[in-house]
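As you look at this complex, bear in mind that one protein chain is not there, while each of the others sits in place.
Labels A, B and C are assigned to the chains in the order they are written; within every chain, residues are numbered from 1.
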Amino acid sequence: MRPLKLRMGMVGGGQGAFIGAVHRMAATLDGEIELVAGALSSTPERSRASGEALGLPDERNYGSWQDMLAGELAREDRIDLVAIVTPNHLHYPVAKAFAEAGIHVVCDKPLVHTSEQAQDLVRVVNASGVVFAVTYNYTGYPMVKQARHMVRTGQLGDIRKVAVEYRQGWLAGPLEGNKQADWRTDPSRSGLGGAVGDIGTHAENLMSAVTGLELEAVCADLTAFVPGRMLDDDASALLRFRGGAKGILTVSQVEIGGENDLRLRVHGTKGSLSWRQEDPNRLLFDSLDAPQQVLTRSGPGLCGEAQGATRLPAGHPEGFIEAFANVYRAAATHIRAKAEGREYTPDYPTVEDGARGVRFIEKMVESSGSAEKWTVLD
Amino acid sequence: MRPLKLRMGMVGGGQGAFIGAVHRMAATLDGEIELVAGALSSTPERSRASGEALGLPDERNYGSWQDMLAGELAREDRIDLVAIVTPNHLHYPVAKAFAEAGIHVVCDKPLVHTSEQAQDLVRVVNASGVVFAVTYNYTGYPMVKQARHMVRTGQLGDIRKVAVEYRQGWLAGPLEGNKQADWRTDPSRSGLGGAVGDIGTHAENLMSAVTGLELEAVCADLTAFVPGRMLDDDASALLRFRGGAKGILTVSQVEIGGENDLRLRVHGTKGSLSWRQEDPNRLLFDSLDAPQQVLTRSGPGLCGEAQGATRLPAGHPEGFIEAFANVYRAAATHIRAKAEGREYTPDYPTVEDGARGVRFIEKMVESSGSAEKWTVLD
Amino acid sequence: MRPLKLRMGMVGGGQGAFIGAVHRMAATLDGEIELVAGALSSTPERSRASGEALGLPDERNYGSWQDMLAGELAREDRIDLVAIVTPNHLHYPVAKAFAEAGIHVVCDKPLVHTSEQAQDLVRVVNASGVVFAVTYNYTGYPMVKQARHMVRTGQLGDIRKVAVEYRQGWLAGPLEGNKQADWRTDPSRSGLGGAVGDIGTHAENLMSAVTGLELEAVCADLTAFVPGRMLDDDASALLRFRGGAKGILTVSQVEIGGENDLRLRVHGTKGSLSWRQEDPNRLLFDSLDAPQQVLTRSGPGLCGEAQGATRLPAGHPEGFIEAFANVYRAAATHIRAKAEGREYTPDYPTVEDGARGVRFIEKMVESSGSAEKWTVLD
Partner (left out) sequence: MRPLKLRMGMVGGGQGAFIGAVHRMAATLDGEIELVAGALSSTPERSRASGEALGLPDERNYGSWQDMLAGELAREDRIDLVAIVTPNHLHYPVAKAFAEAGIHVVCDKPLVHTSEQAQDLVRVVNASGVVFAVTYNYTGYPMVKQARHMVRTGQLGDIRKVAVEYRQGWLAGPLEGNKQADWRTDPSRSGLGGAVGDIGTHAENLMSAVTGLELEAVCADLTAFVPGRMLDDDASALLRFRGGAKGILTVSQVEIGGENDLRLRVHGTKGSLSWRQEDPNRLLFDSLDAPQQVLTRSGPGLCGEAQGATRLPAGHPEGFIEAFANVYRAAATHIRAKAEGREYTPDYPTVEDGARGVRFIEKMVESSGSAEKWTVLD
């Protein structure tokens, strides 16, 4: 018999916040999680209005995350997990408080503002033993899991070169004032990185998750192209990985025509992979002296993890929400496994992945300001 | 303030039925509908096992659709709507019984086996005044709504030519015995049409919904390529529409490599449109003496209906489930409108659309057996 | 040591004729053929002006094809072959006269106006023993040769279904008066078929060359969409081949946005092929239970004929002219083989292929006017 649904609370994600609705659809898609509580906005009034619109019961429609934490801890049927979907600057205090209270966490990215905060959070999570997932949702795509599998099983040979790019254009003009653009371009809420934080960390996570390589040094050039912008809206970098592989990265939010164009190429001694987020159900594989193969989601030749991450037959497109839902589903599986004392190897981005992303932002910013070519990641 | 969720029961869609899970994800994606009752399989035992796995409460986990209908009618908090996701031969009795009882219906396609049944159902639905949606889900895609809008607003001029194709390959070998393949190739459960019923009706609906044209005559050639197969697994036809437009249709379930490759092209005196289900977030528009335009979901230049049918920014792929959910969301909107006495123009496939699909199957089969070129749709 | 270049004369193809320049580039691309004589237009004055512009020597710059034939026969260094690139109605008398005189012929398509003419020409060619190539240039593409090879060697199994489409839009408005459009829409110069003759015969040749199947019956619907047009500008048909395969064909010159969009799909019991003229360097191959393969020109896995028909490494795009040149090169090879008494199996479209194309036009037109479903090709 099927276990009861996990109970979820949400911090942030109120009316007008695009990503809050995505988290709710993703969390509930598989019928494993239900939203039962929320502190959805930055003032009590707006929080409650948002909660009403979502049909939250009054007693669990909180005015602040602090109230929610206290209120839920006082309940028998307290929430199993909290989803943190606030602007970046609130990730740290909220995540720390809930994790310390033993409540599992799903947190948006980038994890926190500084490596110190990140290391503190890693410590707290390890001490409390909670499940902690970071919604680097792009690694939730089945074909990304397939790519990771093909690298791990040696189908590409030794990796030589990695190229990752993430192109958007929505910040090409001065959008400050727009709710989505606003906090992303404000250092106090967004952190050190602009584009490098908002989308660069996704690129880093995708690259690392698929290749398993560790960054050794970066050589970055960050730019704020739009006059008056306080954070980078474009970043490029040369990359060196431990073991000798090289890489190149470019991310931008001012490339007009770019919608959400995240792409990864991995080249090894035996083969190459190419994947594109806007065409996520396909993965291109080239090997020496053979025609290119086009692997498709739910098509022939996929590994178990890719098969397990899909819900539909081939040719029935899955997209962003389903990939996002895979992060939630893996976290839910881990939460249940912990409850039942079963082993589970996390197949979602962890707090350590989140901390590595914060480090990446710091080093990209540091390198961009340096006259030396290589800034080493220690 | 947001209204309560609509309560839904489901007939069919038990364990192992791919489309049942799709209906559940689609129905609940937007938080407007919740599943509260079910008669999920063809025997009481399997029905209840499926219901338990889904967490249905015992008292609403019925052994048969007849029990569900009786049980729900006896409840104060009875279901608002029923989703019918059984093999085709059960659509008619179930849909008729629930509609007559005043319960709204979302029914899978093709609607029923014969035009007589279809006309009877149309009569019942009109008499009872229930909302009745048929899950021709492909017309739920935002870019299909955009295509329809561009035809309606004259951007293509007068339509001259329509080409629709739907290519699958999963029945290329003798798959009978497989649960999905089984009933689809059995005339007693599937009806007169094989491929022409299973996917041909989707093609017909897509073509009709976008162009608004009425079929005048068909000239069809149906084939069962796999030895021993009792229903067509491939169908092609020449089409004539009232007003002089021409068309061509080909659907197949034996074209190896075809995943779910539904495509539509519409050509008018001023421009052309092209859309492909496997790449659903884009719509190609050609006009005289101008470069091709690539319209994208949530991109610039979209009509209100296309904008209203999307949940994510451009470049964040939406897929099959979201399009399917748009049928449910439109039905839910209509149900609420009726409850509140508001006007609403259905933006979902209606029982009349379903009846037209049944007529299409009959005429395709009739034409295929005829030595005359044109079989007229009266 | 390399033999001298073959000497070519040309009939038609004067100033302003797009296809004449193509024939000249194609014929001379490989340095195997040189243009030495011409009767390039329909009046002596225009013929000579065109010849001067091309640098033809005065004594071989003829005012009419009759003069050219007589003049060349009187020379020691007479032309080895004639290229006939006139409007269609002149193909028959010119081809017949040169073939009877023992001069090899490369003739544009469609071959002639009627099957009677075609059969007469077949007879003349066989009697005289000349090389006779018809410039169905699309079968000159290397990836088309590869497709043919894969069908012949059984990689697709038994062919079940063939789909061919050829979409253009340049006649969507009333272009009569334009030199290119003019004769193509005039029955006295173009023959029975409009689009079906101009591009439908290419589709027929492509389909036949790749599959080796013989048409048994057609069921066609031809339309002249543009008011006042005397010949079809759009044609669709259901096809039946000897042995049980089915097919579908649609060609149009009024589909706005269509540039030169010739596509072929072939589906068998073991696999499928898909090729598109506008992306000619790739061939898609699907087989049961394996990912799609993308074969590329000069890439791995190609047959000898495809390799022999390419001039550049993979990734260096070849196009229309090179494919066209392959017809000339194969004809030149055959001409040399005959001169040297060597065997050579023609790898170019022959006069019989041309005759079959004429028959195809006739039967398409006949079927379109018939109330019976199937018009049999005897």
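Note that in this section a residue touches a chain if its C-beta (ideal position, glycine included) is under 8 Å from a C-beta of that chain, and two chains touch if they have at least 3 such contacts.
Computed from a predicted model, the values in this text were never measured in an experiment.
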Decide which residue listed in A:67, A:120, A:221 or A:366 touches the omitted chain of the complex. A:221
From A:117, A:146 or A:272, the answer for touching the chain not displayed is A:272
From the list B:110, B:299, B:317 or B:349, pick the residue that touches the absent chain. B:299
Check the options C:24, C:202 or C:359 and report the residue that touches the missing chain. C:24
Hidden partner chain, residues of subunit A it touches: 160-161, 163, 165, 169, 172-173, 219, 221, 223, 225, 234, 236-238, 240, 246, 248, 250, 252, 254-258, 265, 267-272, 274, 284, 286-288, 292, 370-374
Interface with the unshown chain - residue positions in subunit C: 1-2, 4-5, 18, 21-22, 24-25, 28-31, 52-55, 168, 170, 258-261, 277-281, 296, 299, 311-322
Where subunit B meets the chain that is not shown, the residues are 285, 289-296, 299-301
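Everything below uses one rule, namely that only the chains that are shown with their structure count from here on.
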Could you classify the subunit B-subunit C contact as same or different, where same means more than half of all interface residue numbers appear on both copies? same
Please compute the C-alpha centroid of subunit A, do the same for subunit C, then give the distance between them in whole Å. 55
Distance between subunit B and subunit C based on Cα centroids, please, to the nearest Å. 43
Listing for subunit C: what residues touch at least two other chains? 292
